[in-house]
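Only a single protein chain was left out; the remaining protein chains are all shown in position.
For chain A:
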Amino acid sequence: MTAAPSRVARDRIGWSHLALVPLAALWLLPIALLLNGALRADTADIFSVSPTGLTLDNLISVWRETDLLRMFVNSTIVTLGSVVAVVAIGSLAGFGLAYYKFRGSGVVLLVLLSGIMLAPAAIIVPLYELVVDLGLLNSYGALVGPYTALGLAASVLLYRNAFLALPVELREAASLDGAGSFRIFARMYLPLARTATVTIAILQGLAAWNDYILALLFMTDGRHETVQLAFIAFQGQYFSSLPKQFAVMAIVMLPVMIVFLVAQRAFVSGLSAGAVK
């Protein structure tokens, strides 16, 4: 800070904390409650606020006693799969719509964008039947396909806008060099749209990792469940131990929270870039 803030500005800043501290506390309350419960030894103590009696035993034993590792692997596979698919398919389509002006391109864009507002619940019945008919039930494809389709709209839009923002001279120079359109796409446009790729990867990664309902419907065989189904899967096993139920959810929450806190800059700038476009 270079200049001393004026009296007015200082007053405002003081008042801001007065409003912001309680709000921040309220915002952290459910998370703190969850972590606190996971660290208590006895069910009777899950709401205790005493700073003593905290233990990591629940987390350790839950990790040992359950299949959470397999669930993490499943979640990672479907998340990575759909991120790669959404980036690849979305960037190709965004390129096609930005680089070529062809009859029907407006309609194509509109059709793909209509996916943004679609409520997944509205198509859930045929989607379920489709997954069954394709023999995808209890396979990673059952989730990667729908996740990709539901994430495509945002991806196509962001890539199209990013490509349209590139200077026209770029394509002219590349064409003069005799580069085919795919080379121009892969070597030039896609690398230059890195910001869009980061935004899309974050959006899609979060959506796929956090999805609950499609995983609940499509992954039912006890081997392909994602981490979001952990509570349902182990509720019975830990029926009598609330701290262990809390521990399961803490283990589900912590990786995303840690990734967010570590990569906060990328999250915020990536999503902001998407917001302004």
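Quick note on the criterion: contacts are C-beta pairs under 8 Å (C-beta built on N, C-alpha and C of every residue); 3 or more make two chains touch, one makes a residue touch a chain; residues count from 1.
As a convention for this text, contacts and distances are computed from a predicted model.
> Can you match the unshown chain of the complex to its UniProt protein name from these: "ABC-type glutathione transport system ATPase component", "Sugar ABC transporter permease", "D-lactate dehydrogenase (cytochrome)" or "histidine kinase"?
Protein name of the absent chain (UniProt record): "Sugar ABC transporter permease".
> Among A:Val62, A:Leu112 or A:Met219, choose the residue that contacts the chain missing from this document, as touch is defined above.
Answering carefully, the residue with contact to the hidden chain is A:Leu112.
> Which of A:Val156, A:Ala201 or A:Met219 sits in contact with the chain that's absent?
Reading the full complex, the residue touching the unseen chain is A:Val156.
> Of the residues A:Leu54, A:Val84, A:Leu130 or A:Leu192, which one touches the chain left out of the display?
Looking across A:Leu54, A:Val84, A:Leu130 or A:Leu192, the contact with the absent chain belongs to A:Leu130.
> By the contact criterion defined above, which parts of chain A meet the unshown chain? Give residue numbers in ascending order.
Touching the missing chain: residues 1, 5, 8-9, 12-13, 16-17, 19-20, 23-24, 26-31, 33-34, 37, 46-47, 85, 88-90, 92-93, 95-97, 99-103, 105, 108, 111-112, 115-130, 145-146, 148-150, 152, 156, 168, 171-172, 175-176, 178, 181, 185, 206, 209-213, 217, 228-231, 249, 252-253, 256-257, 260-261, 264, 267-268, 271-273, 275-276.
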